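Handing you a structure now.
All protein chains but one are shown at their positions in the complex.
Now for chain A:
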Amino acid sequence: MEDPLPSYEGLAAAFAKAKAEKEKEEAAGLRDRTDDAKAANNQGEVRFKAAHGLLLAFFSWILLLHVLGIYLFTSGFLLTRLVLDYKSSCAVPPVDLTRSYQVGSPELGCWHPKTFEKAVVIIVDALRYDFTVPFRPQGIDDKPHHYHNAIPVFYETAVQHPTNAFLLPFIADPPTTTLQRLKGLTTGTLPTFIDAGSNFAGTAIEEDNLIAQLRSAGKRIVHLGDDTWHALFPGYFEPDLTRAYDSFNVWDLHTVDNGVTEHIFPLLHPSNTSKWDVVFGHYLGVDHAGHRYGPDHPAMTSKLEQMDAVFRRMIETLDDSTLLVVMGDHGMDAKGDHGGESDDEIQAALWMYSKKGIFGRSAPAKIEPPATAKERPVAQIDLVSTLSLLLGMPIPFNNLGAPIEEAFIGKKGQDYENLALVNRLATSQIHRYQHEYAQARGLDENARSSSLSLWAAAEDSWVSLVRAKSPSAKQWNNAYSAFSAYQRETLSVCRALWARFDVARMVHGVEILALTLIVLAIYARGIDGDRTELTPALFLRAMIGTALGLLVGLATGFGVPSLPLEHTVIYATAVGSAAGFASGFWYVRRRLVSPIPRSIWGWVGVTLTVALSVGFASNSFTIWEDEILLHFLTTFGVLMAISSFRQADIIDRALGCYHSILFIVLTRIASLSRLCREEQMPYCKSTYYASANSSTSAIWQLAIPFFVAFTLPNLLRSYFKSTQSYQGSAILWIDFAFRTGLLISAAFWTMDAADDGDWFPGYGALLKTSKIILAQIVFAIALAAGYSTFAWAAPLLNIETKSNLTAEKSEERSRQVVAEGGSSSITILGYANVHGSRYALLITMWLLAVILVQKPMGGGAIGLLGWQIFSLFEIIDTNHLSETPVGPLVLGFLGSFHFFKTGHQATLSSIQWESAFIPLKTIKYPWSPLLIILNTFGAQIICAVAVPAVVLWKQPPKKKGLLGDVAKAIATHLLFYAVINLATTMWAGWLRRHLMLYRIFNPRFMAGAIVLLVVEVVGILIALLGVRLNFLSVAEIFGWS
């Protein structure tokens, strides 16, 4: 094999020259290599390796900046709370009970004697406090609004019968959305973004709560109204008495309300009261009237008047042993919306009523309900401990609220003993919870020091009280105050930990992401010529800037103790880094050009990327992202078809049209694979699985992977053959290894279905074991065999020697014909696509690995993706677009599109956790998370791997600045994801109190951030390293320029 090398050398050199000079050049090249030439070649290799290493360093640096920005934002935004699985139990009170009461049973009261047998708990959604109290003019011109004085029943009863009723402002913890509020009202704890518990994806409440306690005590619970309850408490309610209604149709003011009223009064009838213990009713009309008309509208008046009549009637029908609780879960703002943290949104009303006459006030002045919600408010979480103790239930384990004074102080308003007892119970439970939480989370005692000292003080006052023979009311009162001081302190500590956004961190995180985006944009689109020449200067200055920033950050962080150290250091480092890049760009300013697009391609790319990003500020556009991507991809396809029609060369034109139309049609075919998210209903039909309610494939879908295995290798082969590059390793790899891998993968999915459906009873274990082995074989083919092939393969070339007569006829681009003199000539087959064809092997390897981890339908989608990618290469070539951002951008859109076509959505519930078990029996780190990433972001990974091929496809082997072109393409591809990430981050931060934050914006932000990091890692570790192997292999034959 020694001999042909010099002649290849000469041939390659000849290609670069004009035809007239060819012979001469060749002669020079055909001479034995001189030492000078060898040395020059070695130098070329060293230069390449250095330039490549710096590119790796540069992109790693961008990755680091993105990690810092995302981390800083996330740490201020995604506040997490650990959900403890502990449940309170009737027999185990949090503290030793006093002599006055022994541990009881649910019949008598668990920790404290119970007051009521039964309860009717009604939520009037969005019942704001000022709706319930009489209007008091603030000035002469102040007139009552439509929402004033329309529901006076609560105020009247509280004033006229203070022992039967009380009315208080009821303050919600934001976010003021019904789902989050119901969690708070039943668990007694504060909402956070991620309640990191055992069930990550579901909506059902897992932690201890009032409903679960009632149910485990054998109480029969009925629910009427808003169906959100059923998502939170599936299967908790008496099925034959319960009536749930759709909660999302805000235009309908009456269906839910009439339904609740229609069913609740029969239950209250004496003949039916034995059928249930607790009724939860949820009226939505007030909320819907607010959403639809706003509070200041006659519709609100009539709605409130209707509610007023309902509760007057309920008072009449109520029996003596039943407690009636009516409350708003949140308020509404001036437009009637809610979700945020403004006063109007958090100020709801709470009214309790019973015929027993046991409520009291600590002072006569407190009989009249407060005029505004600023006076004597109670927290919504206080309801949990209050209701638990009144009904004789244990207080839920995670509760942080305190019993409401009016319910326990007795009708004379002097029973401080009772008040101290119930507060001691609630507070001890809080203390127990805090202790367990601190242990589980590893919190240090410092953070709790002030609350712990309050706990010690409360214990002291209790001990002295127990020692006294007959404690005075004052002593009881002191103990009560001491316990509630601890409760209030703990609550404020928890609120700071869980419920507050750290806006400074969020803003600084966004700033870092924005600065990095600017750096990336200038690097990708604002530099003239070869990027590898400039990267050393840029990187050096960035390093210096980073070091200075780090020093400044450390100095400030340690020097100014009031600043949080970690935050300061991260921010200063990142800003220093960006400043370093800025100084680097200044240094190379002669090479800078405006990054503003200069062609229709640039403008379309910018417009569509920005349109998509801006759309993420709207929940509708975020929900329908899959359809928008289809629209945009087809737009690109149509533009590419139009551009093909413009080509002067008839072959370019025909090929370009064919591949553009193919691209469009394949996009539309792929779009038929859908997994709808809940919000897309009823306008979307899932096709990804056998039916909308299953996560297994239909039988006919099992044929898709086989179809892919039989067709995809042939299709891809044709893209190699068009340049006669189907040579050497490609034949073995594509025709044999790739196809075998696809076939085994198809077999895997059939066996998986057999296993799931139990087609062969008794052979389940065998099926399980063998399918795992099959999956491992596919991975071995794709990655082990694939990478060995890719690393060692020679470029896909072949030599043909022909007599001059026949060679004359085959003057094609794909061949390099060199006259040898005499009667024969040498032809190099596959010369036209040396770089691209060889690099494309890497894409097929990852195609195989990704197809394996997708469900059958997803395998089909990824197969289409592979075909589309190769079509795109041809379009780029025939339309001469490798300089434009089209290739990397379309790959970005394509990757995002096929993310949806492989059965995913930007929601936590669409993560296919089971893909971790495709080649493994148990969870193994780091493989299981990597498999889930490969499944979830497989499409984006393949597209990122394909990016270098956009600029390598059909380029001459020794083209100048090819590596710089690769850097430019990768940077442009990353730019697409960086823009999306910055936009989704900003929107999530800006809309942090939005109604749809948890459902829509937060998952999209998380998906955007993870995709960006995954694509960057893939770009560095797979694409850039693949390019290195490729260049080294090509240079083996053609030498370094």
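Just so it is clear, a residue touches a chain if its C-beta (ideal position, glycine included) is under 8 Å from a C-beta of that chain, and two chains touch if they have at least 3 such contacts; residues count from 1.
Rule of thumb we're sticking to: contacts and distances are computed from a predicted model.
J.: Under which of the names "Ras-related protein Rab-20", "Glycosylphosphatidylinositol anchor biosynthesis protein 11", "Ribosome production factor 1" or "Large ribosomal subunit protein mL46" is the non-displayed chain listed in UniProt?
T.: "Glycosylphosphatidylinositol anchor biosynthesis protein 11"
J.: Of the residues A:Ile628, A:Leu655 or A:Leu767, I need the one that contacts the missing chain.
T.: From the options A:Ile628, A:Leu655 or A:Leu767, the contact with the absent chain belongs to A:Ile628.
J.: Touch as defined at the start, partner being the missing chain; which of A:Ile664, A:Ile704 or A:Ile1037 qualifies?
T.: Once the missing chain is taken into account, the touching residue is A:Ile664.
J.: Would you write out the residues of chain A that touch the absent chain, in ascending order?
T.: The missing chain touches chain A at positions 251, 599-601, 618-621, 623-624, 627-628, 630-631, 634-635, 638, 641-646, 664-665, 667-668, 671-672, 884.
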